[in-house]
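To start, the structure itself, in structure tokens.
A single protein chain has been omitted from the complex, and every remaining protein chain is retained in its original position.
Naming follows writing order (A, B and C), and every chain is counted from residue 1.
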Amino acid sequence: MFPAILPYLMLALPLSAAVASLLLRDRRVGAMAYVCAAASAVSAAMWSVVVLLHGTQTYSWDTSSVWSSYAITLDPLGALVLLISSLTFACVALYSLFSREGVTVRGAVLFNLFMLSVMLAMVADHVLLLLVAWESMSLTSFLGAWGDREDQDTSAGWRYLAVTHFGAALLIAAFSFLAITSGEVRLSAMLGLSGSLGPAVSALVILMVFLGFGSKLGLLPFHIWMPDLYGRAHSTITSLLSTAASNVAVLVLVRTVFGYVGVGQQQVLALTIMGLAALTALWGAWQALMQAEGSRVLAYSSMENMGLILLTIGAAMLFQSYGAGEPAAFALMAAMFHLVNHTVFKALLLMGAGTVRRATGEGSMERLGGLARTMPGLSAVFLVGVLSVAALPPFNGFVSEWAMFKSLMHAELISDPLVQLALPLAIAVMALCTAIAAAAYLRLYGFTFLGRPRSAGACRPRPMAFSELFPFIPLALLCLLLGVASFPLLRELAASVSPLVGIPGVQVVEGSSISLLHQGGLDPLGLSALLAGGVLLCYLAMRALGPRRLVRGDTWDCGTPLDRRTQYTPTGFSQPLLKVFTKVYAPVTEVREDPRPSPYIRGVRFEQRLPEVFLERFYLPLSAAAIALAMRVKRMQSGSIQAYLAYIMITLIVLLVVLR
Amino acid sequence: MVELLLLVPLVTALLCGMSRSERSIFTLSVAGSLITALVAIPYCHAAFFQGPLDRGLWYLDPLSALFVCIIVAVTALVSVYSVEYLKHDRQEGEANIRDLRYYHFLLHLFALSMLLVVVVDSLGLMWIAIEATTLVSAFLVGFYKKSEAMEASWKYLIICSVGITLALLGIILLYASSSGALPEGTDSLDWSVLRSVAERLDPALLKVSFILMLVGLGTKAGLAPMHTWLPDAHSQAPTPISALLSAVLLNCAMYGILRAHLLVEAAVPGFSSSLLVAFGLFSLLIATAFILTSRDLKRFLAFSSVEHMGIIALGFGIGGPLGIFGALMHLIAHSLTKTLMFFSAGNVIQKYGTREMREIKGLGRTMPVTAGLLIAGMAAIAGTPPFAIFIGEFFILSGALASGAYVPAGLFLLLIVAVFAGMTYRVLGMCSGEPQEGVSEGEIGRWRLLPMAVLAMTVLVLGIYQPGPFMDAISAIGRLFGVSI
Amino acid sequence: MDLTKLLIVLLEVLFLLMVSPLLTGVVRRVKSWMQCRSGPSVLQPYRDLWKLFRKSTVASREASWLFLLIPYVCLGAMLCLSVIVPVFSAGPAGKTGDMLAAVYVLGLFRFMMVLGGLEGGSSFGGMGSSREMMISAIVEPTLLLSIFSVAAISGSTDLSFISGFFASSGAEALSPSLFLAAAAISISLLAENSRVPFDNPATHLELTMVHEGMLLEYSGRELGMMELASQLRLTLFMVILSNVFFPWGIALGTGVGELALGAGSIALKLLLISAGLAMVESVMAKMRLFRLPNLLTISFTLSLLAVMSYYIL
Partner (left out) sequence: MLSIDTINFLAAAILLVSLLVMASTRMGQLVRSFALQSIMLAAVAAVLAHQTGSDHIYLVAALTLVVKGVAIPRFLTYSVDRLKVRREIEPLVGIPASLLISGGLVIVAYYVTEPLISSAEAVTRNCLAISLSVVFIGMFMMISRRKAITQMVGLLMMENGLFLGIISTTYGMPLIVEIGIFFDVFMAVLIMGIFAYRINRSFETLDTTFMRRLRG
């Protein structure tokens, strides 16, 4: 039977492609490896569809070893995430294949391995497989991001590894708790363990899982690696890391918290998680607004989006802990939907940012501008991505953000005053994040594509072949499709998250309209039709007034010819908001007078720097303290043999006297 | 007979010592170590699957068989690796043909003494063998005859001798404790006899005896704060010898501690295991500090050995099926992985002519295969899945959590993360960047990559899939500890 | 959707389209009275629009394909919004439209308009865009929170439902939280529509302008569309304000008499609000840009309090 080989294809293709290109070290093989990756992604998508049609499928391989049998399983929830992720994978594979600077063997190998580990992590039904896939994701993404660069500075990459390894250690601890409590290594055999774990330990486990996965999602304070990685690494890697890796993290997090452990009565924990997620989202939005590089904006934007998703998941936990299953299911559905949407538009945006950087040779928005005229195709698809990420109708980000907002509006179902204060606050945070992040995306688009070019590279970007643009198109279409006609997907999502909250079937979609408990719903299809109709009407009305006569002229310049320096800069653009939130950013300003030979001309230099608070106030002191402590310990290895012998003697005497 | 297992390395050592040409030395050495490995197979098989071999002086139970396997395997790999290593040394003028003879004579003698440690029945003879390992390996540590090497071997000799003397006192007290338990006139130092009466040994004497043995053998096993000789000796010895020291010698001392632990645990439950946990964690703590600050590649690896011996002690201390399995797995995996790490370090050091990690740059460019294996080894040694060490750490952690030892578990987790951070920082620093002037591209030697590749594959496979016989052997050892794995 | 409903919707949209320029005219007229000027006719905005629609367009050389698309999107979004927002009739008989979605449609309008400001690459456009984003970063959360409080009281986010709920429940629905929300939305109305004290719609002085700065590069037909869209936006805000907080007279059925009453009452309310707006604009001065956040934060706090007080009190 054909569908039975799909999972094998999905896993074997990238593995064999990676091994083949590693052994043969030929660029053509590397190119073939990307094709294999795309094929594997397609088979993953097909498998997901099969699972969505026929229900959960499990494959297991018996080993006589300590790990009993390895198994992979795909449930409908996983299938939905895998479906969208694999479509994105296929696009990114094509993007890498067609990219101008060509295919490198190393890139192809790492791409395939990374994709393999992501897919494996999504379907893993075994503790070891999950942990292996998870760590291999970190390692391959790290190698992909840093390995091919010649720069001396590996500290940023090291930060990434260290932080994710810390997260992995927490996950290892958490899953080891689960495994010893259930006596199982199969994940699907774990169900509702909170009863046997006890409230304190299950809270600990949930927190560890949350922080562990959070380390990849950029949860505060684990986000420090994100901007540097996104700023430096190739967009192939970042576009997968931000999307597929996040999908894995959230998917397994949801499965663990709601399925394996079960929420129980963890109200305080849920509120804590919501608080942390809210801070993450806010911090991400604030920082996204101030970054000069497009890829760094997108890094913080990932942080913001993941913060919102985790906030909604936290709300779902809160509802669940009070026994309100329906809103919990709705919140989970909203979060998962935003997750898949984020996959689509973030991959599009990161690929776009990478293309811009390579076409112009400029990474900073301070030196870009005007690309909409020279790269119209890219500017159009990028606009779709920006509108999606800014949650504007009729694109997908809008629908999922609407649903997330809506899910927080069920405070009246729970009579606890704490919750009734917390949920409105969550809404306030979400609203603030959305607004600030929208400003950041606007700035990203406006200063990259609009206005006049700010550097020579931006004046004459390398032209883009259609094959380069092609991988963007399915993603852009998907952004629109998921925004306009997402109701079948939402219906599936709602059905697949409802077992997690213990409710047989939550009805959230009626016709094409989404709502819960009849509290006002959204009909994305209708709204989009109205929008399209409005625009069409305007167009027809204007046509009726006669053809447009268009004259090109100079920009209004008040009589002073405009040059590069008269244009608004991205820094200037965000300056008012910097002033508003000056307490948050705590900018370090330095005004220096330049010594000049002439007494009549005064030169003044103004410098403003936004400190990376978490790095400078938390991590650097922490590591400095650790090193200082280690240096003190190091003194014990003084080189004196007498001292060494004294250690032995003292140890011995102390032990004998104390324990005799 | 077990004597054959000991005879082959002895003969190899003597033949190597008498050979005239470089070629014949290398051939003899490799052949000898491989034959030893072959000879060991039936013994180990019997010990694992047919119960202990108890023949007079010799005693081979599953635990000894495991150590025999590790010793012969690592020795074989080391003798293969040594070929090109010493050729390179000879080209550089660091060693002449006499040194070669001397090296191989001692190498096989060293292997012999370590084999002796694990196959004798009497604890007294075990002590003698352990002291013999110190005496033989001191010459190997001082192989390069530089003043640092002299210093290191002196410290090694003195500190380990002191430690081992304390251990002997412990053995004496153990012996004394048995006098009440055994029938008059049959007091014995044989482990197999002591084991059978373990519950009736005098607890007061046993406690003091265990402390003395733990401190004494712990010195040799590299448990902090008695580990001080270890970085010196490891850094000064020729790199293949460092591998042997780290991967096998430390384990031999750990073997002695385990033998004592098994006895004490039967008579005074909980006493020795809590001491093992304490020493394990302390070693982990101290080693972490040094790993974070070390600059010398081989010292760095030596401290990593301290760390891992700490983890192994922790695992055995935690006990239970999970802890014991984890510790055994970790012990095996650490031997193999650390050998791989030292081999990689040997390539790097011979290529760059320095051990200073800050002066080593751009390995990814100059020696891509070594760099790849180094990174794989680093990932493995830092406990990244799916390498075998991860399995060990995972089970030790699970064991700690299952037994409710949350504080040790938390500390353990925190420290291995810190170690990971320190490890990656250094290794990445070496692999990236621009190589300095005068370092040509290309690996040094192809054959030395073979044992490394074998090791890397083994730790990888062992992490993902543990073959049936392997698990059977482990569970045979587990039964010795009274747990069913 | 049956035919009557469709008809009502069409009527409402037409009504809004027709009345929007008039309201702008009224505001200007009232303001000039207050300044003891006779001022232009209230029909002047119609004439302006007609003139603009027939003029040819001058576009900057620097502007891209997006520049000419933006006015269509903006006006289209406002048309879409006028379909959603209940004008004459509400309740089960009225149309359905989600209030949260309405905020997002407004967001789309603003996003596009601000992007338009960045086309051309002059410093005026950038300045206007930058300031607009600063204001909207706080106004949008305020709006959403106010909606949340209203939704919490009425039990739905459906605009028509809310309006019908308040119309039918009368005085018992009055609560402190409603007042706070009304205050917050009123301040947002001023901010969102670039009125004094946030912006001065009557000036093109570069140091103060926000809204006009963004439209500086537009001309002819496109300018007309943007102007109309802005006027429509003001009207829609007023309609929302009046139909949510003062829904008296709104039709709850589809009877002709009811509808006529609804139309009459909404027209009256719009006139009153316009007059009020003109009063506010006349007695207040435009604020310094960096004092705006204070006012905006006040409105944000008001809306947060509105939500909180609903649950606490």
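Simple rule for what comes next: a contact is a pair of C-beta atoms (placed from the backbone, for glycine too) under 8 Å apart; a residue touches a chain by one contact, two chains touch by 3 or more.
Computed from a predicted structure; not experimentally measured.
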Shown chains touched by the chain that is not drawn here: A, B
Candidates B:294, B:350 or B:384 - the one touching the absent chain: B:294
Contacting the left-out chain in the complete assembly, out of B:155, B:261, B:426 or B:448: B:155
Contact with the hidden chain (one of B:41, B:97 or B:204): B:204
Options B:84, B:232, B:265 or B:307, residue touching the unrepresented chain: B:232
Residue of A:417, A:488 or A:639 touching the missing chain in the full complex: A:639
Missing-partner contacts on chain B, residue numbers: 57, 122, 124-125, 127-128, 131-132, 135, 138-139, 142, 145-148, 150-155, 157-158, 161-162, 165-166, 168-169, 172-173, 175-176, 179-180, 187-189, 202, 204-205, 208, 231-232, 235-236, 290, 293-295, 299
Positions on chain A where the hidden chain makes contact: 634, 637-642, 645-646, 648-649, 653, 656-657, 660
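Just so we're on the same page, only the chains that are shown with their structure count from here on.
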Contacts common to chain A and chain C (chain labels): none
Middle chain, criterion being Cα centroid separation: A
Most remote chain, CA-based centroid, reference being chain C: B
Chain B and chain C, separation of their C-alpha mean positions in angstrom: 77
Rounded Å distance between chain A and chain B, as computed from the means of their C-alpha atoms: 43
Residues of chain B defined as touching chain A within the complex: 154-155, 158-159, 162-163, 166, 204, 207-208, 211-212, 214-215, 219, 225-226, 228-229, 231, 271, 275, 286, 288-290, 292-293, 322, 325, 361, 364, 379, 382, 384-386, 390-391, 393-394, 397-398, 401-402, 409, 413, 416-418, 420-421, 424-425, 428-429, 432-434, 464-468, 470-471, 485
Residue ranges of chain A in contact with chain B within the complex: 63-67, 128, 131-132, 134-136, 139, 146-147, 149-152, 154-155, 157-158, 161-162, 165-166, 168-170, 172-173, 176-177, 179-180, 626-627, 629-631, 633-634, 636-637, 641, 643-645, 647-648, 651-652, 655-656, 659-660
Chain A partner contacts - residues on chain C that touch it in the complex: 53-54, 56-62, 64-66, 68, 71-73, 75-80, 83-84, 96, 98-101, 104-105, 107-108, 111, 114-115, 118-127, 129-131, 133-134, 136-141, 144-145, 148, 151-152, 155-158, 161, 216-217, 221, 225, 289-290, 293, 300, 304, 307-308, 311-312
